[in-house]
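What follows is a single structure, and I will ask about it in a moment.
Note that this complex is displayed minus one protein chain, with the remaining chains in position.
Chain naming follows the written order as A, B, C and D, and within any one chain the residues start at number 1.
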Amino acid sequence: MPSLVELVQSLVNGVGIGLVYGLIAIGFCVIYNASGIVNFAQGVFVMLGGMFTHAFLIKLGWPLAVAALVSIVAVAAIGVVVHVAVVRPMWNRKAPLFAIILATLAVQLLIEQIVILTMGDQPRTYPDFTPGGPLKLGDIAISYQLFWILGCGALMVALLTLFFTRTRAGRALRACSQNREAAALLGIPVDAMLMLSFALSAALGAAAGILITPTQYTAYGVGAPFGTNGFIAAIIGGFGSAPAALLGGVLLGVVQSAAIVVVGAGYKNVVALTVLLIVLLFFPQGLFGGRGKKA
Amino acid sequence: MALLSVRGLTKRFAGLTAVNAIDLDVPEGSLFAVIGPNGAGKTTFFNMVSGFLPPTEGTIAFAGADITRLRQDRIAAAGLVRTFQLVQLFKGLTVAENVEVGFHLATRGGVTAALLRPSWFRRQEADVHARARELLAFVGLGAVADQDAELLPYGQQRLLEVARALAAKPRLLLLDEPAAGLNAHETDALAEVIQELNRKGTTVLLIEHDMALVTRIAHRIAVLDFGCKIAEGTPDEIKRHPDVIAAYLGAEETPEAAHA
Amino acid sequence: MSSPRAASGPSFRRTRSDRTMTLPATISTRLGRVGWVGIGAAVLIALLFGFVFLRGGYLLTVMQLAMIYGLFCVGLNFFMGYTGQASFGQNAFAAIGGYGSAILCVQYGLPPILALVVAMAIAGVAALVVGWPTLRLRGHYLAMATFALGLITYDVSVQWESLTKGYMGYAGIPPLGIGPYEIDDERAKLVCLMVILLFGLWISNRLRDSRFGRALRAISTSEPGAAALGIRIPRYKLAAFVIAALYASAAGSLFAHVVGFISPEVFGLQMVVVTFTMLYVGGIGTVLGPAIGAVVASLLPEVVRGTGRFQDIAYALVLLVLLVYAPKGLSALSGLGRPRAATPQAGS
Amino acid sequence: AAQDTIKIGSSLGLTGYGSITDGHWREGLELAVEALNAKGGVLGKKLQLVHEDNKSIPQQAVLVYRKMMTEDKVVAFDSGCISAGNFAAASFVTRAKLPMMLCSILPQQPEEQKWAFSFLPPPKFEVDSRYEFLKSKTDIRKVGILGDPSPYGSLMRKFALEDAKEFGLEVVANESYQQEDADFSVQIGRINAAGAGAIIMIGQGNAVITVAKNIKSLGLDKMLLLGSVNERDLLVEAGRVLGDRYLFPSPIIQVAIDDLALITDPKARAAAEAFITPLKAKHGGKIDTSMSSRAWDSLLMLAQAMEAAKTTEGTAVRDAFEKIGPYVGAGAPYEFSPTQHVGITKNPYVIAYVKDGKLAINHDGR
């Protein structure tokens, strides 16, 4: 029978990894909100964020803030390239949505291979932003980096929510996803908006990667598992809303850690995904996605 | 006896009562119209009757049997078929195929029959092909039978939806604004189609804003406003009904519409 | 940045709900009938097939796998193409087929054909049981739920070592055969798989143009419209799902018997990605598309194998070009040749 | 021209989870081919290495094995660590009567094992060297296991559970993980809560970095991490996090790369030197030797068997290979025989740790 401390520590650990999932999930929301596309290349944006920052921080010795900023800008630029070179031409040819999603998978493969060729396949990591730690609350340990993740995650969620509901550009982005023709007829530059969404989403992915690399590592191949977990988190939350995505991630993390305690790590995904299925059966739009249900 | 009999039918959304305790009897063989201002609750009423929305309160009986909360396909199978205000065509299918789908209830055969194609099944398929074309000719779409349904202009899409519903051989046909988007001539043609099938025995319940059409073909009219039934009667009664004029028609409207 | 032609154009026409909820049926059906172009494509595939058959070598294996994946895709096409639903988890049923065949043959000594059929039955029942609650979901949520099914099956096949031997994999699975006659020769195997795939296509074609197939296709574009005409949507979706599962299971079994070895990775995410590629490259919702896609997407990596370290890059680039320039699949290119060509192309 | 070269095939997981290991395996093979060809080749012919990426999945392995058999007409295989891929191909390679040298464990079917030779140290050695270390150098008596479900890992876990008693140790927690997991805190927390003083990690690959990070962020500053054999880059990266609390079994050559004197047996040192000198010349300082040295050995031994058999015909080469007898290689000593197809029969590992970004042997416990 696990002790209370052990249980609480497991819960904290679950929240910790859940925040990581949630952070990745947030990036999905932007492109989805703007186009209805699930960008499976989102995971590689996360990966690239970590890779670039590692290169600038460790190899070139830049200060963290500068390394992070430059990485975010660079990844955002890659997001723009993905849009211009792949998504836009497909969209303009009326490609089915799932074909575009498939294309983002091909983009993932492409970027991964380019990373292997240019940066190698070794994993990299760098230290926590704040040295020392963990914070000890009695016997419970919480890593400093978690506070960074939590803080930045909350900030990202808040800013995104404001952006989508309160700003003209944010509204316009959502409009593009719902009816591109109508949006264009109102003077919204639809292509530019979509491009913006890819840039923003890539930037968010990069930020996530920068924040979570210290808790683990990054390497050319982490995009797929990152993307998968982020996608699951976003679905649990209810696709398309940043706060829900973050919460969905936390929920996923907590369920997984509970599963490890109860049935062991081998079946943790089986349990977590079964829980997900059950959640979906009762909340077919995700836990926090009740809005806008059609009759 | 009434073919469709509705008692106390109510639908509430969050704070809004879209349909409020409506009683309605549609006699077998009649051509019945429901009119009312925008947002009066007409479509919501249809949605409940056809099983697309669960009512908050009330009962719906069709041909003597209670169909409240029955699944949509069961209701259709019972002989109550509807069209939609926003057309719901099968876009990837041709015009003829759309109508062929309409024969779903009138035909049988699943995977096994499709694989083995026994002679009854082949006959049935041939029959369906032929009758689909007849129906299309009947509503005036014979020329575009092999075209992609998606590419029809709006008015023809509405006609196609009517033809498709007819294929299901409904006892009661619910039409939600079938004349929207049709011009005067096309509306006339549609009116003839509706009257013709009514003569052949199909009961029709019709939502329409085109008063000229309604007053010309409907036997009886019910008027909804703010979810409530404010009047019911023959076209003549309704045209003169003060509440209806106030709520819906507007003083100057009646002559205008009549002459169109 | 903006080319006015590309920026305008009818490209905006589709709204999101069009794109998410209803999969691709709009493109599909009008190209679906096996017309002239279909015959052309079939002839091309037959030529490729003949070439590989005569040339021999490892391309036989490539083609064998293409036939197996093709069978999988023909099944998936019932659910994703005709019915317009998303499933990212059909690999689960392939795993049931594969492991069913392996275990039934190796542990219980069943003859391969019988094992294949029994495994299909198991997969069918499994699809029925999980599909019944799951198929109420739509769009991305259905995609996710099915994705979860695939992941769960994967993890179970890894963890349940007493049954599946985990990552160690299952070896020594006997080849297909009847009685004492085993199909051992690579060419014979290929022909056998080809016949099975043709049979699968024949079923697909028959079902598509029937009352059953029309109902599926109706559901894919308008569920309300279909329901209003009396189509029992849950039942038809479930039927399509089960059919897809039966095909997937058969494909999984065939893999086991043809290769003689399976392990969880065979039925992993890779399979989902590969089959999706095939479905979209070939043309989803068409009868022949899945088979064409399977052959093209299987041969493509071999064509670019010569690029060595750049193989994946070359593959991804070619795939992207295909998706960009034939976004509705290769068999949709044929639409250009048909009268009343369907889709307006921007700037053309 | 085909007759002028002897082609050796290699199925490698150059992408996917085997990428790092198999990348090094390829380096070793290439080096051996160059060295052999410089000396005139084998049987008077040049050796040629044909390798294909199996993407770390069996379906691809089947394809590339077949491709190398039918297109390149290789006469033998020397393949990487993706066990499942090698298993998948084993049946038809066996039927074609081609010998296969493997970085992975042996296939499970008896008739397939006749044609396969494993250069991977048996899993028991990895476990025992760590247990021995705990027993003799520390007073830790309770350990927790954290392992992945790879074929090699599963075997190792079996030994870890069986052997503990022998070394006076108790396994108080038996946890598992998956290669791609992003966090192991829960498992580590449970191992800690069970009172273990050391984690026996079972499984190669990047995960060790995350494990080290997790131990650190849980503030477990007494916990030792005894990892599996691994690539130099990973060892160094994890060592950077945990310092000398991260210990791992290593073939001596991996530690001795800058100081061959660490290898005491002169014969072994000579073999190592023959390997390391060209390796350094080719790849500079940043090299890993734990995989590549055995790859090198495997190819040299294969060449020796061909010379002995005076042919490249499969059956003859295999029989000759079984007769090579004791062989002191750069990575380990081997002793293959008709009944022994796992060549490493003596524990080749020392326990090492990371010191100033380099690997060091742990002589004194801490």
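Keep this in mind: a contact is a pair of C-beta atoms (placed from the backbone, for glycine too) under 8 Å apart; a residue touches a chain by one contact, two chains touch by 3 or more.
Here is the rule we go by: contacts and distances are computed from a predicted model.
Per its UniProt entry, the chain excluded from the display bears the name "ABC transporter ATP-binding protein", taken from "ABC transporter ATP-binding protein", "Sodium:proton antiporter", "Acyl-CoA/acyl-ACP dehydrogenase" or "Sarcosine oxidase subunit beta". Residue-wise, the contact with the chain that is not shown comes from B:L151, picked out of B:A2, B:L151 or B:I230.
Remark: the omitted chain is touched by one listed residue; of A:A68, A:L146, A:A183 or A:A199 this is A:A183.
Checked against the full complex, the candidates B:D73, B:E97, B:E161 or B:E177 give a single residue touching the omitted chain, namely B:E177.
Contact between chain B and the absent chain runs through residues 13, 36-44, 85-86, 151-156, 177, 180-186, 209, 211, 248-250, 252-253, 256-257, 259-260. Taking the complete complex into account, residues 168, 171-172, 174-175, 178-179, 181-190, 291-292, 294-295 of chain A touch the chain not shown.
By definition in this document, only the chains that are shown with their structure count from here on.
Of all chains shown, the one whose average CA position lies nearest the global CA mean is C.
For this structure, the chains sharing the highest number of C-beta contacts are A-C. The geometric centre of chain B is 74 Å away from that of chain D, both derived from CA atoms. Distance between chain centres (mean CA atoms), chain B to chain C: 39 Å. Counting partner chains per residue, chain D has residues 15, 149, 178 touching two or more of them.
In chain C, 27, 158-159, 309, 312 are the positions where the chain touches two or more neighbouring chains simultaneously.
Across the complex, chain A meets chain C through its residues 35-36, 38, 84, 86, 88-100, 102-103, 105-107, 109-110, 112-114, 117, 177-181, 183-184, 189-192, 224, 228, 231-232, 235, 239, 266-267, 269-270, 273-274, 276-277, 280-281, 284-286.
Contact residues of chain A toward chain D in the complex are 2-3, 5-6, 9-10, 13-14, 16-17, 20-21, 112-113, 116, 121-125, 128, 133-134, 136, 141, 143, 145-146, 212, 214-217, 219, 221-222, 224-226, 229, 253, 256-257, 260-261, 264-266, 269. On the side of chain D, the complex with chain A involves touching residues 15-17, 19-20, 23, 149, 175-178, 180-183, 185-187, 189-190, 193, 206, 209-210, 213-214, 217-219, 231, 233-234, 237, 241.
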